[in-house]
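My structure is below; once you've seen it, I'll send some questions.
Just one protein chain is left out here, and the rest sit where they should.
What follows is chain A.
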Amino acid sequence: MLQFGGFSFAVLLFTVTAATVERVQHDYYKYHPMEEISTWMTQMAKDHPDLVTIVDYGRTYEKRTIKLLKIGLNTEAKKKAVWVECGIHAREWISPAFCQYFVKQILQTYKTDAKMEKMVRNMDFYVTPVLNVDGYVYTWNDSTTRLWRKNRTPGPSSGCYGTDLNRNFDSNWGTVGVSFDCKKEIYCGTHVMSELETQAVTYFVGTRKDDFLCFLTIHSFSQMILLPFGHPNYTASNYNELMKVGLGAAEAIWKVHGQNYTVGTSPDVLYPFSGSSQDWAHMQGIHFSYTFELRDKGTFGFQLPEDQIQPACEEAYSGALHIITYAHDQTFSGAVVTAAATLWTLLLAAGVTLM
């Protein structure tokens, strides 16, 4: 009897341990195929029901769901928001890895870090770990497909596959830095917003644009922080501020592991291009809109070794947080400071008048 009871207890203990171990099993410093990322998203929502929900917001050509994690404390008030999208270009594997790390960091720090707690109270973070799901799945097929960039919509002619999603948005679409040859890597699509993935983001963010303070799109490689606009003839209304905050983010990045990130508009530091999600977001009035190009500078390029995932994510997180904090403080702390200053001024003025 005792032996049997002992055996069942051992089985029970093993099951509980296994379940617990499985929960913390997700290795943030390895690359994960799409199924594992989906499982992880489900787990995050399950583990943090008061903070995390999964939102399905689109379908791909191959009928896969495009999902994001909405992270924020539930409050009665209408909240401001931050958009972080990863995996828009399939071969840039460090990008989805970053989004997973980003989520982990928020969930790990908000309970102990007062500033983060304030931010998840005031804002919702909408994080899409993989936007170009079909493309990302394709890069995991075998070694020959690893360097695929575009999505997987068949092109207008035979032998053509995929549109560059970051050339497909409604931001001076089809004007500069694109190709109309469906075989090319920077093919911008049959028409503006022709792609389901582009439509998903446009609709979701577009219908909530007044809520969004900040739009970050994560890519690799080059180690850069790009500001709008990709078109050389347009300058962002808040260019000086974007540069200032971008340089602040680059300094925050440098402090982590000594890596240099170049800051500027793409026509200045990289190449001109149109139809990007970053440009589109700024045109909607989301004024803190940046593209991050993560490690490295071309030695490993898209196949960044797994032992660099941690340092790459740590530095990028620092940079992203700098921008997000600035955008948050401008809306939240800023108002409080101004109100207090106004009150003091009024009191002093009243005091002086009375004298």
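Please note the rule applied: a residue touches a chain if its C-beta (ideal position, glycine included) is under 8 Å from a C-beta of that chain, and two chains touch if they have at least 3 such contacts; residues count from 1.
We take it that contacts and distances are computed from a predicted model.
Student: Can you pick, from "Latexin", "Neutral alpha-glucosidase AB", "Gpi transamidase component pig-s" or "Exosome complex exonuclease RRP46 homolog", the UniProt protein name of the chain not displayed?
Tutor: Not shown, but named in UniProt as "Latexin".
Student: One chain is left out of this view; which of A:185, A:211 or A:329 touches it in the full complex?
Tutor: Checking each option in A:185, A:211 or A:329, the one touching the absent chain turns out to be A:185.
Student: Tell me which of A:180, A:239 or A:271 is the one touching the absent chain.
Tutor: Considering the complete complex, A:271 is the one touching the chain left out.
Student: Going by the contact rule already stated, which one of A:104, A:146 or A:208 would touch the omitted chain in the full complex?
Tutor: With A:104, A:146 or A:208 as choices, the missing chain is touched by A:146.
Student: Just the residue numbers, please: which parts of chain A touch the chain that's not shown?
Tutor: Interface residues of chain A facing the absent chain: 31, 139-140, 143-149, 159, 161, 164, 183-186, 222, 260, 262, 264, 268-271, 297-306, 308.
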